[in-house]
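Below is one structure, written out as structure tokens, with a few remarks after it.
One protein chain is absent from this view; the other protein chains keep their places.
Moving on, here comes subunit A:
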Amino acid sequence: MKTLLIGASALALSTVAALAEYPERAIEVTIPAPAGGGTDTSARKLATLLEEELGTSLAILNVAGGGGSVGVTQFMMDKPNGYSLLATWNSPITTVPQVQNVAYDVDSFTPIASTSETAYTMCVSPDFPAETGEEFLAELAANPGKYTYGNDGIGGTMQMAAERIFQAKDIEAVAIPFGGAGETLQNFLGGHVDIYGGSISPVLPYTDSGEAKCLVVTSAAPVEALPQAAGLEELGLGSEETLLWRMVLAPAGTDQAIADRLAAALEKTVNDPSYVEFLATKGEVPNVVTGEALAERLRNEYDALAKVAEKLGLGS
């Protein structure tokens, strides 16, 4: 009993010490995607800045598969000691659980901070009979089942973002899932699908050349790079915003002091001019939401997408 007490107090002491001196060793960052993807490059770039800010090294571990669920599931087994972090985009947390049977849910984490975000866009060819976001949705609504739209995969965030808008406007369009925005773009440019649905940066060269007319973005506000595209606020759908965004999470039960320390470090590094510039090359903007506000952001998105998924007949 005595040894147990000593052991316990020693443990308590060491925890206090760890807090005071956190971080005192390398932090492992799990990225639930293969090396080289959007989340990976963003996180690696951020890690170099964070290393300086925190004064410790960050070890990146890419665990790919299952649309992110493999990496997140593996991350769930890590200890909540502040030395294991997850750098992910929103889909594995808010979208994938709608369609897959996963062992975690939106509340299984200690939220640290969101980092950056970008909207999805929907574009059509120059001869499509609409010039504004409003006309675009009206044309789709008037012709149920006539138009096809390419997206990043069934049950993916892009499809959810589109269907959220379509369901609000009683639009019926045929979803054609592709392997990613590049493949969608290829099929859109070749005229095999009517609407490009995907992230903004791949389609940008073609809006400049006039081969694509982007009419809607899935953010509430319009996007500067796509002047012709309407934001959802303008279309009266401000509450239906769905973005692609990135965040850092810790395992549930992580000490609040550590979480705050990390959130402060992230707030500073994400807004570092060099990082903002890096984000701009990928069409992303910084947006740091921390702590409980981040938990709420996740929960709201999860609930909204659950409704969309249910109407679509997807679901685990």
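Everything below uses one rule, namely that a residue touches a chain if its C-beta (ideal position, glycine included) is under 8 Å from a C-beta of that chain, and two chains touch if they have at least 3 such contacts; residues count from 1.
The rule is short, and it goes like this: contacts and distances are computed from a predicted model.
Taken from the listed names "Indolepyruvate ferredoxin oxidoreductase beta subunit", "Phosphate transport system permease protein", "Tripartite tricarboxylate transporter TctA family protein" or "Cyclase", the protein name that UniProt assigns to the chain not shown is "Tripartite tricarboxylate transporter TctA family protein". Touch with the chain that is not drawn comes from one residue among A:Ala26, A:Ile154 or A:Ala293, which is A:Ile154. Which of A:Ile176, A:Met247 or A:Leu266 touches the hidden chain is settled by the complete complex: it is A:Ile176. Take subunit A: the residues that touch the chain left off the picture are 34-38, 41, 44, 61-67, 69-70, 73-74, 99-103, 145, 148, 153-155, 174-183, 185-187, 189-193, 202, 205, 314.
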